[in-house]
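Okay, so here's the structure we're looking at.
Every protein chain but one is kept in place in this view of the complex.
On to chain A.
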Amino acid sequence: MASLIACPHCGRRPKEEFTIKGAALVRPEPEADADTWFDHVYLRDNPRGRYAEFWHHTSGCRRWLVVTRDTATHELEETRDAALWRRETAR
């Protein structure tokens, strides 16, 4: 994993300031069927390559971020504020 994460609000900071939650997934609609919810809660991809995850800048600005990184090369591709990400993916 990267040693540094570029927080869109605070700049490049050591990874120790952040907490990972896991895959950046859009929460299903309340009326989604049981299978969809089961997938959402329990099933995860484990890709070699590009992977988007939720990270929390816990010891910094306390914003949740979507960090896209490469699991093979450890390169950080993009970090975005999760609220922005949510508004855009919701559409």
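Here is the rule we use: contacts are C-beta pairs under 8 Å (C-beta built on N, C-alpha and C of every residue); 3 or more make two chains touch, one makes a residue touch a chain; residues count from 1.
Throughout what follows, contacts and distances are computed from a predicted model.
This complex has a chain not shown, and the name its UniProt record holds, of "Sarcosine oxidase subunit alpha", "ABC transporter permease", "ATP-binding cassette domain-containing protein" or "Electron transfer flavoprotein subunit beta", is "Sarcosine oxidase subunit alpha". In the full complex, chain A touches the omitted chain through residues 1-4, 12, 14, 19, 21, 24, 27-28, 30-32, 34, 37-38, 40-42, 54, 56, 58, 62-64, 66, 74, 76, 81-87.
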